[in-house]
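As you look at this complex, bear in mind that one protein chain is not there, while each of the others sits in place.
Here the chain labels run A and B in written order, and each chain numbers its own residues starting at 1.
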Amino acid sequence: MTTLQFKTPATRVTVDITAGVTEAARASGVQDGAVLVYCPHTTAGIYINEGADPDVVADVEAFLEEAVPQGRPYRHREGNSPAHIRSILTGNAVTIPLAAGRVMLGRWQHVFLAEFDGPRTRDVYVQILKT
Amino acid sequence: MTTLQFKTPATRVTVDITAGVTEAARASGVQDGAVLVYCPHTTAGIYINEGADPDVVADVEAFLEEAVPQGRPYRHREGNSPAHIRSILTGNAVTIPLAAGRVMLGRWQHVFLAEFDGPRTRDVYVQILKT
Partner (left out) sequence: MTTLQFKTPATRVTVDITAGVTEAARASGVQDGAVLVYCPHTTAGIYINEGADPDVVADVEAFLEEAVPQGRPYRHREGNSPAHIRSILTGNAVTIPLAAGRVMLGRWQHVFLAEFDGPRTRDVYVQILKT
């Protein structure tokens, strides 16, 4: 298993982690299977979507802030319940097929770490599974 | 890895892909492990839910259209940001256990490809992982 680390510079920010994921897969030498990308934190998410136009990520961020507003009454005293809920909506992990040594992301797909409660240093685990 | 293809006939439509998934698993000959069903597109999703009553899928579609409305102001110029966001909410992949040669879908569970920006031809990758 490989552990990647990312410093998230703001409260809410989305980091493109595709290069780290594909490099960890390549370094494993495994030809066929899958790549599990896993975030061990509870106020950050992992998702796959378009990476070509940064406006897509901006729209995702704006949607999540509106859909899970900071201003609702929450019971959790730390004040970061929206971050916990947003990470459940995106999920905290993705699994991508690995075939003939290639991580099978689609043409427009990138892997993103979504920070919902930064700035922090975040770990992302990359585990290779075999077919 | 097996690639399934589906033509989605409308802008928003949900396709039951269960038969293709179970057939790809059977053809692999693998008895125990898991089946990864992965969509390499950024405006379509994969999810598991009830397939017996088509009204469930209709309710899911109606919910997603209301929850991520087309009419919000979005920055992405292509006009399909709701499709990107809906695909993040459903996720673009599922992993199902494989035990004694059987894909362990529950009694009412079917696997669906949710098209949010069709009509298009969509690939779905099926990769078998071993236990």
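The definition used in the following text is that a residue touches a chain if its C-beta (ideal position, glycine included) is under 8 Å from a C-beta of that chain, and two chains touch if they have at least 3 such contacts.
Please read all numbers here as calculations on a predicted model, not as lab measurements.
Checked against the full complex, the candidates B:Ile96, B:Leu113 or B:Val126 give a single residue touching the omitted chain, namely B:Ile96. Within the whole complex, the absent chain has one touching residue among A:Arg26, A:His76 or A:Arg102, and that is A:His76. Although one chain is not displayed, its contacts with chain B can still be listed: residues 32-34, 47-50, 53, 55-56, 58-60, 62-63, 67, 89-91, 94-99, 104-109, 129-131. Chain A meets the missing chain through residues 1, 36, 38-42, 67-68, 72, 74-78, 81, 84-85, 87-89, 91-93, 95, 123, 125, 127-130.
We adopt the following convention: only the chains that are shown with their structure count from here on.
Taking each chain's centre as the average of its CA atoms, chain A and chain B sit 20 Å apart.
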